[in-house]
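Below is a slice of the complex: some chains, not all, each in place.
Per-chain numbering from 1; labels A, B and C assigned in written order.
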Amino acid sequence: MDEKETARLEAFSDGVFAVAITLLVLNIKIPPDNFLDDPNLWQELLDQWPMLLAFVTSFATIGVMWINHHRLFNHIKRANTGLLLFNLLLLLMIVFVPFPTALLAQQYAVHPDQRLAAKIYSGMFVITAICFNALWRYAAHKNRLLSKNADPHAVRAISNQYLFGPVLYAVAFGLAWISVPASIVLNFLLALFFAFPGRKPRSLPDA
Amino acid sequence: MDEKETARLEAFSDGVFAVAITLLVLNIKIPPDNFLDDPNLWQELLDQWPMLLAFVTSFATIGVMWINHHRLFNHIKRANTGLLLFNLLLLLMIVFVPFPTALLAQQYAVHPDQRLAAKIYSGMFVITAICFNALWRYAAHKNRLLSKNADPHAVRAISNQYLFGPVLYAVAFGLAWISVPASIVLNFLLALFFAFPGRKPRSLPDA
Amino acid sequence: MDEKETARLEAFSDGVFAVAITLLVLNIKIPPDNFLDDPNLWQELLDQWPMLLAFVTSFATIGVMWINHHRLFNHIKRANTGLLLFNLLLLLMIVFVPFPTALLAQQYAVHPDQRLAAKIYSGMFVITAICFNALWRYAAHKNRLLSKNADPHAVRAISNQYLFGPVLYAVAFGLAWISVPASIVLNFLLALFFAFPGRKPRSLPDA
């Protein structure tokens, strides 16, 4: 029954990730009818590049968060109300992503010198990284909800890698005060970094 | 074959819950272009707080309803046409949630003194709670569709907790006549309350 | 491997059904800001009743089509390219439903005396019923893709009930020439009728 419980949790989460990642495309706007001749359309699309960059960055981030969710639930095998609530909190952040993505692209298109939207965008990823840590530490604390034959080296590797999450995303958040494109690019690189699993430690300190 | 029947019912329901919970974000509007400089944007976002509160409350409510749906189907193991129809009725209410959520936020932003949208919002949750009861009582009546080894204490705990659902949501509905924010906050607290399973009774009266 | 093939076909179809049924709610419009005080809002919502009726009818129809899809795939256990294409054709019709639903509600709100949208709406269900028949007859022809232990009485019951589908929906289509509300109500009743499985025949004629 526990196995079944995390199975449905994963199915529901997969659905939410899949819908959120696909809704991102709704933010890319068709130019109005009087800009649809070839030269104007070309110009309009070129002008939308911040939207495209934000779209790809958010796509990569949600995609890699799905990979990580999937990786955590290779180890988490039991569910309780606490886990369900932490998971809902994480999904709330995921579902929210299309909004700051559109906000960032929209503000950058009109006021490339303004930075509030970029701060909100990066700030949201800091919170998401914290939610990921909370979910994992809640499940892994004294192996509370992990599989009985979970590899302690793999568990430790995840815990170690995740320590860096909020810190690294906080750097991207700080960068938003200095340069909006640099902040977006760092968010994209962080998505790539978290696509790869953490290195397993040689020796295990006391857990 | 029966097992398979509820498996696909759960998969379809998971999909509907996942899409409905994600569509909520489409209600949060990007401010128009001439309000996208930092000071105006900040103000616009602060002014959207009722939308954010309604977004989070509806997200929590749909999320917790998913948890409860999942909990019921730990016991329900067979499906018949009646169950399929009661489940569709419940999903109809879930799918509808984004509309009164947006209505509430929109009316509160323009006319914080008006209450019709808040009454519709809370009233819908009363009906949803009644649908949940109907689904469960239809399945649990004389163990009609329950697993043969369903724990009678757990079944009874659900039945007891669910008795309070329509009553408690009716209180939130009544509160909407007095104070819109108080009604929303109570709806949020009720979502938290139903996230936790009911207490198992010590002794079982005649079922 | 065959089992796995229909499993993923069902999962994909469930997803499409779930998204299509949830997108229906996007058609219900929030009244503009200057109509959001209580008396105006009340009036606006009352005026939207054709949209609500169309929303509920389309929800019921997609929901019951999902029930029937599910029922067919209790018997269909193998997949080939033909089945995949017939299934895609059926899903194309399902995915399309939100458009004529919105069209019907919109036209009825503005021109209750006009009938083109109601004809399109009902006509689409005639085509969908034909697609359902095509899918089923392709799979059931000489038990091509059915489970080896499929109950021939149950198979025959489905074939018999489905014969009536296009005919009954054609009646609703014809009704649209006379009365739009009568046509919608008949579509709703047909959804209820197809929620229940067909009666198993006493004796089996030559298949």
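One rule holds in what follows: a contact is a pair of C-beta atoms (placed from the backbone, for glycine too) under 8 Å apart; a residue touches a chain by one contact, two chains touch by 3 or more.
This structure is a prediction, so every number in the text was calculated from the model and none was measured.
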Whole-complex copies, counting every chain including the 3 in place
4
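Please note the rule applied: only the chains that are shown with their structure count from here on.
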With chain centres defined as C-alpha means, what is the inter-centre distance between chain A and chain B in Å?
26
When the C-alpha atoms of chain A and chain C are each averaged to a single point, how far apart are the two points in Å?
37
Identify all positions of chain A at which a residue touches two or more other chains, and write them in rising order.
15, 18-19
Residue ranges of chain B in contact with chain A within the complex:
10-11, 14-15, 17-19, 21-26, 28, 30, 33, 36-38, 41-42, 45, 56, 59-60, 63-64, 66-67, 70, 74, 195-197
So in the complex, which bits of chain B are touching chain C?
1, 4-5, 8-9, 11-12, 14-16, 18-20, 23, 26, 81, 84-85, 88, 91-92, 95-96, 98-99, 102-103, 106-107, 110-111, 114-117, 120
